[in-house]
Structure formats: structure tokens, C-alpha cells
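Let me begin by presenting the structure, written as C-alpha cells, before commenting on it.
Heads up, one of the protein chains got dropped from this complex, but the rest are sitting where they should.
== chain A ==
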Amino acid sequence: MTATIGEAAAEQDIFDGAIAADERIEPRDWMPDAYRATLVRQIAQHAHSEIIGMQPESNWITRAPSLRRKAILMAKVQDEAGHGLYLYSAAETLGVRRDELLDKLHAGRQKYSSIFNYPTLTWADVGAIGWLVDGAAIMNQVPLCRCSYGPYARAMVRICKEESFHQRQGYELLLTLSRGTPEQHAMAQDAVNRWWWPSMMMFGPPDDESTHSAQSMAWKIKRHSNDELRQRFVDASAPQAEILGLTLPDPDIRWNEERGHYDSGPIDWTEFWDVLAGNGPCNDQRLTQRREAHENGAWVREAAASYAAKHAAGRGEAAV
């Protein structure tokens, strides 16, 4: 803060050099304020998504139709809480506190992924979330393992391993339903119909409308554009749907020999912006549940803090 203009320029040069050389920026390194702010925003939003993302799935824990599936689902929701913890820790290396980020989430001042504003209406939704939502998340997150900010990149390495496991489990769940009774097959198809387009929207607005993209790519926080990642997702999903024996709800999906990619139909961006603005099917419900969990738990956290303070002296003596 007391650096002269000359020192600041030198810091900027070192930072630019590190980015150009594909080196990692670490918490104690100098970084531009805007780089720090962008990372805080993105990592916090990512952490919030893990935490809010527990809700649509835990909605089915008590109704899971076999003990094996129930165990898988419980383990997955537990992993998500763990991912949230990694990510809040990564954000904290940038000089913010988990508490203040949670407060911003609860106040609606920081966002989470719009996908979690859709309801899980049948058991098959648990599979569709695993296959499509986790699949889209992985497309987004694997390049983040090479993100220029070290703590975020390292968190993503751990998270991506677990996410790809969840995705395979979701796929296997849908495959079982698809090959099951006619009712189970229909349940699977219905879930894919409802989750396909929201999953496509997880990559964010089209490149020409994405406000943060260019700067994030220059900083090597982001490695690929929204549309590029979306294309990869379509290319991966279309053949997987065929193996599943399910169809994607987009009549325009077909292989384009010339491009070497699948073509797909237009996305309803009105819906995307609506959900983002808080008007999706579950926005209120998700935020209310999160706020209630936090508020109802306040006395527990206060008790833990009070107990720790009372016994801190004793522990200090013991340590000597």
C-alpha cells in the first residue's frame, strides 16, 4: 500500500512475467487488486455452489430406493460439503473470511450456480444430476486444475477426482433405470428432458455476452471460452445418451462431419437470465433453507466458541 509508483510497476512486471511463463501465483505473491477480486468472486461462487448443490440431491437421501444407492448418495453429498470446505479455504488465502462469504451468499450478494435452482422431482433426477450436471461441472473444472492461482488449482485437482467418480455413478444409475421397467425408463427420460438445457446453460452466456471472460483468460484463470466448453460437453454427451438408450431433448443435435463436432439447437437465454436474476423454480427455497440452517445453527456455533474460549487457558498451560 505504501509502494511507490515505480515499485508497483515492478510488481506488475513480475506478475505479468509469472502469468506469461505459466507459473503459479501464490497467496504471498503480489497480485493486481482486480485479479484478487475476480478470484474471490469466482472461488466463493464455486464454494457456494457446492453448498447449495447439496440441497437438490439430499432431497432424495431419505427416499433412495436401495441401501446401496442411499450410501452412494450420502457419500456424494458429504463430498460436496468437503468440496465447499476446500474452496472456502482457497478463498481465504486471498484475505477474505468464510463467514463473510457465507453472509454475502445469505444476503443474495454472491451467486451460486443457476443449475441448483431446478427441483429434483423424481429419483432419476439424482442420476441426471450426476451424469449431466457433474459432467458439465467437470468440463468447466478440469481446465481450472491449471489455473494461474495455485491454491485454487490444487483444490480443483482434488475436487475433480471425486467429481468424475460421482459422474460415473450418476451415469450408472441412469443406465440401470433405462434398462429397467418401462416406468423406470420413462422416469430416466423425463429427468434427462428436464436437466439437459439447464446443464447446457452451466457454461455461462455465449462468448460475445460473457463480461468476465476476456480478462479471466488473459490472467489464465480461465483456459477456454464458454462456447468452447459447451461444445465439448455436447460432443461428450451425445454418444453417451445413445449408449444409455435415452434421447437428448434437442432435435437439432446431429454429427457435423465438416466441423468434426455435434451441432446443437439454440439455448433459451431468457430462462437463463431469469434464473440468474432469482426467478427460477427453487431460488427462494434454496436460499431460505441455507439461511435457516445457518440461523438455527447460530447457538451451536456460539456454544463451540464459548467453550473454546473458556478452555483456551487450560490448553495453553498444557501445551507449556
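The rule we apply is simple: contacts are C-beta pairs under 8 Å (C-beta built on N, C-alpha and C of every residue); 3 or more make two chains touch, one makes a residue touch a chain; residues count from 1.
In this text, contacts and distances are computed from a predicted model.
Visitor: What is the missing chain called in its UniProt entry, if the choices are "1,2-phenylacetyl-CoA epoxidase, subunit C", "2-oxoisovalerate dehydrogenase subunit alpha", "Ubiquinol-cytochrome c reductase iron-sulfur subunit" or "AAA family ATPase"?
Guide: Result for the unshown chain: "1,2-phenylacetyl-CoA epoxidase, subunit C".
Visitor: Have a look at A:Ala71, A:Val157, A:Ala218 or A:Ala312 and name the one touching the chain we're not showing.
Guide: Touching the chain that is not displayed is residue A:Ala71.
Visitor: Out of A:Ala34, A:Ala293 or A:Ala312, which touches the unshown chain?
Guide: Considering the complete complex, A:Ala293 is the one touching the chain left out.
Visitor: Spell out the interface residues on chain A facing the chain that's missing from view.
Guide: Chain A touches the missing chain through residues 51, 54-55, 58, 61-71, 74-75, 77-78, 81-82, 84-85, 88, 123, 176-177, 180-181, 183-184, 289, 292-293, 296-304, 306-308, 310-311.
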